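Below is one structure. I have some questions about it.
For this depiction, one protein chain was excluded, whereas all remaining protein chains were kept in their positions.
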Amino acid sequence: MTDTATNAANAANALRGDAGRPPLLLVDGASKSFPGVKALSEVHLELRHGEVLALVGENGAGKSTLMKLLSGIYTPDAGEFFVNGQKLDIQGPKHAQELGISIIHQEFNLMSDLTVAQNIYIGREPRTGGFFLSERELNRRTAALFDRLGLALDPREPVAELTVARQQMVEIAKALSYNAKVLIMDEPTAALNDAEVATLFDLIRRFTTPETGVIYISHRMDELKQISDRITVLRDGRYIDTVETAPTPVSEVIALMVGREIVGETRPAPVETAPEVVLGVSGLSTKRLLKDVSFEVHKGEILGFAGLMGAGRTEVARAIVGADPKDAGTITLHGREVSIGNPADAAKHRIGYLSEDRKKLGVLLERDVQENVVLSSLADYVTGGFVKSKAIEATAKDYVSRLSIKTPSVRQLVRNLSGGNQQKVVIAKWLAKDCEVLIFDEPTRGIDVGAKDEIYALLNALAAQGKAIIMISSELPEVLRMSHRIAVMCEGRLTAILSNEEATQENIMEFATQFSAEGTVAQ
Amino acid sequence: MTTTQTRPTAAPEKPSIAGRMRGRLQQFLAFASLIIIFLFFCFANDRFLTWSNFTGILLAATVTGLLALGTTFVIITGGIDLSIGTGMTLSAVMTGVFLTYWGLPLWVGVIGGILVGALIGAINGFNVAILGIPPFIATLAMMLVAAGLSLVISGTAPIYFKGTPGFGEIATGSIIPGIRFPNGVLILIVMAIVAAVLLGKTILGRYTFSIGSNEEATALSGVNVKKWKIIIYTVAGVFTGLAGVVLASRLSSAQPALGMGYELEAIAAVVIGGTSLQGGKGSIIGTVIGALIMAVLTNGLRIMSIPQEWQSVAVGCVILLAVYLDILRRRES
Amino acid sequence: MTTTQTRPTAAPEKPSIAGRMRGRLQQFLAFASLIIIFLFFCFANDRFLTWSNFTGILLAATVTGLLALGTTFVIITGGIDLSIGTGMTLSAVMTGVFLTYWGLPLWVGVIGGILVGALIGAINGFNVAILGIPPFIATLAMMLVAAGLSLVISGTAPIYFKGTPGFGEIATGSIIPGIRFPNGVLILIVMAIVAAVLLGKTILGRYTFSIGSNEEATALSGVNVKKWKIIIYTVAGVFTGLAGVVLASRLSSAQPALGMGYELEAIAAVVIGGTSLQGGKGSIIGTVIGALIMAVLTNGLRIMSIPQEWQSVAVGCVILLAVYLDILRRRES
Partner (left out) sequence: LTGCSSSGSTDGGSDDAASGDKPYIALVSKGFQHQFWQAVKAGAEQAAEEFDVDITFEGPDTEADVDQQIQQLQTALDKEPDAIGLAALDSQAVDPLLQQAQDAGIPVIAFDSGVDSDIPVTTATTDNLAAAGEAAKQMAELIGNEGKIAMVVHDQTSITGIERRDGFVDWMDENAPNIEIVDIQYGGGDQLESTDLAKAIIAANPDLKGIYGSNEGSAIGVVNAVQELGLEGKLTVVGFDSGQAQIDAITNGVMAGAITQNPVGIGYETVKAAVAAINGEKLPKVIDTGFFWYDKSNIDSDEIQAVIYE
C-alpha cells in the first residue's frame, strides 16, 4: 500500500475526488524554500468532506510550513490550492479566514494583555455605531461559545494569567468560533492532558459535518486512531503517502514517517536506584497554590510527576529553582539545606529546570542554535572572560547530531527552526550543563516519535550516570514508561507517590482527581 | 452560564468584580503618590494651596498633559513618539500662519493647526507602519524636520496673535462664569475624557492594546495592523496639534524655537502613570496622574524657593520614589 | 560521541562561511550609506575633503561616539540610558574637582572621573535590576539628578583645568609623531575595539544579547540576570565617564550646564547603526558607523553653509532615508 503506484493513483483521483465531488481542499505541488532549507517540495494533500485528516511527519518535515501556506502566512514558491474544486488565491491571513480556512497555530498567537473574550473576537468585536465596543455583548457571546463547546473559562480573565493548557483551550475556542469550512490544528494537544484531549476530540467530531473538514497535526500516535479517518505522511518536505487510519497499524505509519522501524513502548525495567537521596523537598508551600509538598529524589532516579492541568506540578518546579517565591518549605541537597533565591542560585547548586513554555521561557528566538545550546553552561566555555567559540561550536554540533536537530547550521536562528526542533534545542541546553538534579517540565512537547525515543534514551543514560531527574508530563504513557516512581498532584497537594509497579493509568487518575472534578472542561 | 460544577480555580463570575476592585485600588494608589506629594507641599508652604496657584498648576500641566494623552496611545502600541515636542511647535507656527498671515477666521485657524498635528502624526504612522522604520528613528527624524520647518516657516521669529483677539482666551480665558478656571484646563479635562473613551470603549483602543500586546498575532487574526497604526499615530498627532494651539494661546505667540524636550517630559508622565514602554499596558487616568505629579512637583519646589539646581535633583528622586512605590504595591498584589 | 546514525538533513558545516559573508556584507552596506553621504559632500564642496576637516569630523564624533558605544550594550539588553548626557557632565565636573580643587595627579583624576561615570551606571543598574524600575524612568531620574548635581558641585560655574597642563592633550594633543591626528580620535578607536571585543568575544557580551533576546528565559537558564545587568550598566557608565573626561579636555574646562540632549544624539547613532531598541540585536561597528553618519552630515551641511534651520530638516530626512535603505536591503536578503 505504500508503493509509488498508490501514490500516483491518489494524485490522479485527487481532483475528481470521491463520488465525482471535488475534495473539500486540494493542495497540488506546493513548494516552499527558506534560505538554506527546502521546507516543502511538490507536496500534495487532499482533504475530503467531513473527514479528519491527520498530517504526520518528523520534526521539521514541513507540516507547519504547509499549514502556513494554507492560512496565508507564507506565499508558496509553487503549487495550487483548491477548495471544492475552486482555485484559491490566498492573499493573507484575513483572506484565508474569509475563504473559510481557520487555523490553530503550533505556537501561541494570543495577546497576553487582553482578556480571553477580547482575544477570541479580535477583529470581529461586537460594536455599536461601528466604532464603539460592546463589551457586554462580547462577553455574552464568548460565554455562549464556551457553553456550546463545554469549556469552563472566564471570558474576562486576562490571558497572561492562564496556564499553557488553558491558553491552548482559548486558541481552540477561537479557531472554532470562525465557523470555518476547513479547520487546521497544528499540535493542539501538545499541552493538554487526556481529559482535555477527550473534550477536544468531542469538539472536533461535532465540528465535522459533510460540509467541513479538519487537518489535524500531532506527534501523539495513539490520538490518530481515535480521531482521524486518513493519515497523510510527510518526510523531509516531501509527500510520502496517505493511508486509511483504521486498517493501518501505527508501526507502519511510523515507518513511513521516519523511514525505519522504531521499537514500541515498553515499561521501564524498574532499575535499582541507589538509596542515596539527592534532592529533598519538604513542606513546600506557595501563596497561590502549593500546600505542604514533600518528596525526595534519589540518585539515578527518574521521578515522574503526574496530575491534571493546573494541579501545581510546574509550580513545584518553579518554587524549587527559585523562579517563584516560596511561602514555606525547605530544599535539601544530599541532606544539607540549601537556600535558593533565584534560578541562578539553583544553577550554582547544579539544579536545572527546563520550562514547559518553550517560546516564552525556553528559547532565545532571535539568537542562533549554538548560543541557545550553551546558554546554561556558558561559564564552562570561558577563560578569563573570553568565550571559546570553537569549543562552543563543537558542542553545539555535537548536540545537533545527537538529538537530530534539523537545522542548516548551528548559526541558524532558533526562530527559523520547526517547533519540535526548538524543543530539542532547549533540551540540549540542559544536557550540555552538568547538572546533578534536572527538572524537565513537559520535555517531549511537540517532539516526534523517533526523536522521543532518542530523548528517552538520553534521560535513561543521565539517570544511569547518577543524576536525579524529575520529569513532569501530561502524557501518562510517557510517565509510566520513564519513571521509577510517580508523584501525583491534585490542587497543589501531593496526593500519592506510586512505585512503577503499582502505578496504572487508573490509579494515577484517581489520585489526580482526589479533590475535585475536571478543570477547564465542563462535563 | 454553565450548569455543571466547575473547579474553584476557574470561577468565571468572581474575578470580574474583584478584578475591577483591584484595578480601582491600583489607580487609587497611583493617585496616592500624587496626593502625598500634594499634601506635603500644602504643609511645607502656605502659598501652595491658593486658588490661583492651584489653577496655575493645572494650567502648567495642560500642554504636557495633552501631549502625554496622545502619546499614551502610541506607547501602548509599543511605539514611541519623539516628535510631539517640535511637532507641537510646528502646529503652533502653522496656526500663526493661518490666523495672522492668511487672516483665516479663529476656528478655521485652530482646526487648521490641529490638522497640521494630525498630518505630522499620519506621516509618522506611514513611516512606521508602511516603510517599517522603527518608531524611535521615524519620530526622531520628524522631530528634527518639524523643528527646522518651524524656524523656516516662521522666519525664525515668533508669530504674534495680535490680530486675533479671542485667541488668547482659548488657554487662559474662563468660560465658566463666576470662577477663574482657565479654559486650557477645561480642554485638558475634556480631552482626557475623550482619550479615555477612545482607549477604553472603542475599537481603536482595543487594537491599540492588541497591537502592543502581540502585533504579529493581531495581524494574524485579520486585523489590518498597518492601517490602525497609521490611525493611532494620527490620533496622537491630533493631540499634538491641540497642544500647539493651547501653547500658542498661552504665549499669545508661536515660538518657533520652543518644543525640544517637551517630548521627554510627556513620555515621562505617561510612564510614571504606569503605561509600559513594552506596550500592551496603560491607562489614560494614569497618564493624567503622571502629568499632575510632574506639575505639582515642579510648582511646589518653586513655591518653596528651593534653589534651582536642587530642583532637578529633587524631581529626579521623587520620580524614582513614586515609581518604585508603585512597583512595590504591584508586587504585593 | 554517539555512534548512532544521524539523519542526513543536518548539514551543519556549509552556511557558517556564507553566514559570515552575509554579515560582512550587511555591515558593508550600512557602511555604504556613510560612504554615499561622504562622497556627496566631497563633490558638493571642495573644502570638505581636507586632512584637517577629516580629523575634525572624527574629533566631532568622539564624545557622542563614546557615549553611543557604552549605550549600545544597554540598548541590546532591551534597556535605554537617558542619563549619559548629563552623567557625562557630572563626570567632567568631578574630574575638575579631583584635578583642580583636590590637586590630584593627572591620571588619578582622570580615572576618578571615569569611575564617577561607572558609579552613575552602577546606580542605574541597581535601580533597574534590583528595584525593578523601568530603564526609561530610572535613567531619566538619573539624568535630572546628575544635571542638578553638576550645577551644585561646580557652584554653577565652569571648572578650568589650568593647573593641569597635560589635561588638554588628552583630546586634542597628538601622540602619533609626524601627523596631526588628535588623541581623542585614537581614544574613540581604541574604545570601539574594546567594546567590540567585549560584545563579541566575552561572556559579558553573550549575556548582553541573551538578556535582550529573552530575559526570562535567560534567567531560567541559571544566568544571574540581575548581576549582569548591573555590570552592563556599569560598563556603559565607564564609557560615559570617559566621554566626560574627553569633553572636559577638549573644552579645557568642565561646563556644568552642558550635556542635556547628548543622550538623544548618542541613542540615535546607536539605532541608525542597526541596533534594535527591542533588544537582542546590535553591533559596535554599526554604532561607530551611526556616529560617523551623524558627524559627517552635520559637518558637511555646515561646510556648505546650509542655513541652520534647513540643517535639521536635512539631517532628519537623511536619517530617515539611511534607515529606510537599510530596511530595504535587509528585506532583499
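Per-chain numbering from 1; labels A, B and C assigned in written order.
Keep this in mind: contacts are C-beta pairs under 8 Å (C-beta built on N, C-alpha and C of every residue); 3 or more make two chains touch, one makes a residue touch a chain.
Since this is a predicted model, take the numbers as computed values, not measurements.
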item: Per the touch definition above, residue among B:258, B:289 or B:320 touching the missing chain; value: B:258
item: Residue, one of B:44, B:194 or B:325, that touches the chain absent here; value: B:44
item: From B:31, B:126 or B:160, residue that would touch the chain that is not displayed; value: B:160
item: Per the touch definition above, residue among B:104, B:285 or B:304 touching the missing chain; value: B:304
item: For subunit C, residues in touch with the removed chain; value: 45, 47-48, 50, 52-53, 56, 59-60, 63, 151, 156-158, 160, 162, 172, 180, 182, 247, 250-253, 255-258, 260, 298-299, 302-305, 308-309
item: Absent chain, residues of subunit B that touch it; value: 44-47, 50, 52-53, 56, 59-60, 63, 151, 156-158, 160, 162, 168, 172, 247, 250-253, 255-258, 260, 298-299, 302-310
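The definition used in the following text is that only the chains that are shown with their structure count from here on.
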item: Separation of subunit B from subunit C, taking each centre as the mean of its C-alpha atoms, in whole Å; value: 30
item: Chain centre separation in whole Å, for subunit B relative to subunit A (CA means); value: 43
item: Where subunit A touches two or more other chains at once, by residue number; value: none
item: Sites on subunit C at which at least two other chains make contact; value: none
item: Subunit A contact footprint on subunit C (complex, rising order); value: 1-2, 4, 6-7, 9-16, 18-19, 201-207, 209-210, 213-214, 216-227, 280-281
item: Residues on subunit A engaged by subunit C in the complex (per definition of touch); value: 36, 60, 236, 321, 323, 342-344, 346-348, 352-353, 355, 360-367, 371, 375-376, 378-379, 382, 385-387, 389, 393, 397-398, 400-402, 404-412, 429, 433, 454
item: Contact set on subunit B toward subunit C in their complex; value: 82, 127, 131-134, 136-138, 140-145, 147-149, 151-152, 156, 260-261, 264, 267-268, 271-272, 276-277, 308-317, 319-320, 323-324, 327, 331
